[in-house]
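Here the complex is missing a single protein chain, while all its other protein chains stay put.
Let's turn to subunit A:
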């Protein structure tokens, strides 16, 4: 594959030299154990080294980004699928370690029942729900099961972006950790271990289910038939599967954030794996969301203001997740999704997924290449306008609108060439007044013809519109 950084100097072989698995081969890490899984291109790991590698990656991603403060309440978004199940399991294990390396936040789990949108029968939904509750009870964190129909009950305030809390600086993080450790030390010395968030108890069962014995969102109260009907009608009114997927994602996000806000969680963790994120990146590109890729696929997503969405599984490929779940018996629940059994050409998402996985077969570095590129994306400075007012935001995805700059890229061609202009173009609409170029006003839809064609411009900001 003509990859940019690929080293052609060696007479390399694309495939690793054929090896006999089993007897002659040893784990590449410890050189002793019998390998059970091959990761990347030919690295064979034994069971223990694989486990260590997997867990280390999870901790490293969290530790590197330093966003989760000790004692913070974190909501885990669990869909039942392998990646999020693995994430929940990692958190479970991480909390039970010896105190030096223990994860230090307070988790809760939220699970959204999307059966109505996917057209499941009430019996199928009840069955899936029962399986999920079984697992949730085993895990033992406070849990919330919310039906997607509740999205109709959301207050309009969810569409407003709350003021952003100041992001902790390096010093703030270290100070927080130090003070937390001191507190723990003091508590340990006093022998008091009753505060739930500083629980010294090692066993899972001592984990306070007392924190949230009844779930106010009450799964015991299934959504009314009218609500289910309304939701089905909503999704049926959307013509294409692509738009349905986008709508579902938007609604799901809003619902999860609402749960987080209501119960005082300041962070949400989602289980997007490396493979999924690479596919999501390419899909977003094809949908016109190039301006927001950093938020959609980066580690942290703060566009909602007070609640930050975090993606700790972003360096684990689906293969690693699958093998880990298999080897270490991580429970998960399968529920049919919107595009289960849909033909490959039904939606942009399905197309991209099939394409990426097929390409990955042929060029094993595809997913990691796309992922590495996504790491180089930055969030265009939202408040570079201390000078100007923040631009209008999209109702559904809460990102700053990028429509007004439709003409600006073309506008800037006529001006003096400079990399600053290009950077200026990529910023928010509020900044393009700074491109003081005489000539046609920005409202003219440049290059799209004398008669402005509105549909091409609306798509970018409103993925829910039937495409």
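Annotations for the structure displayed:
The working rule: a residue touches a chain if its C-beta (ideal position, glycine included) is under 8 Å from a C-beta of that chain, and two chains touch if they have at least 3 such contacts; residues count from 1.
Everything below uses one rule, namely that contacts and distances are computed from a predicted model.
One subunit of the complex is not drawn; among "Myotubularin phosphatase domain-containing protein", "Spermatogenesis-defective protein 39 homolog", "Cytoplasmic tRNA 2-thiolation protein 1" or "Cytochrome c oxidase subunit", its UniProt record names it "Cytoplasmic tRNA 2-thiolation protein 1". Within the full complex, the residue among A:116, A:135, A:268 or A:348 touching the omitted chain is A:348. Residue A:287 is the one among A:77, A:287 or A:309 that touches the chain missing from this view. Only one of A:86, A:184 or A:366 touches the absent chain when the whole complex is considered: A:366.
From the set A:31, A:233, A:341 or A:376, the residue in touch with the chain omitted from the display is A:376, counting the whole complex. Mapped onto subunit A, the interface with the missing chain covers residues 1-9, 11-14, 240, 242, 281-282, 284-291, 293-294, 345-348, 351-352, 355, 359, 366, 369-370, 372-373, 376-380, 402, 405-407, 409-414, 417, 419, 422, 425-426, 439-440, 444, 446-450, 453, 455-456, 459-460, 467.
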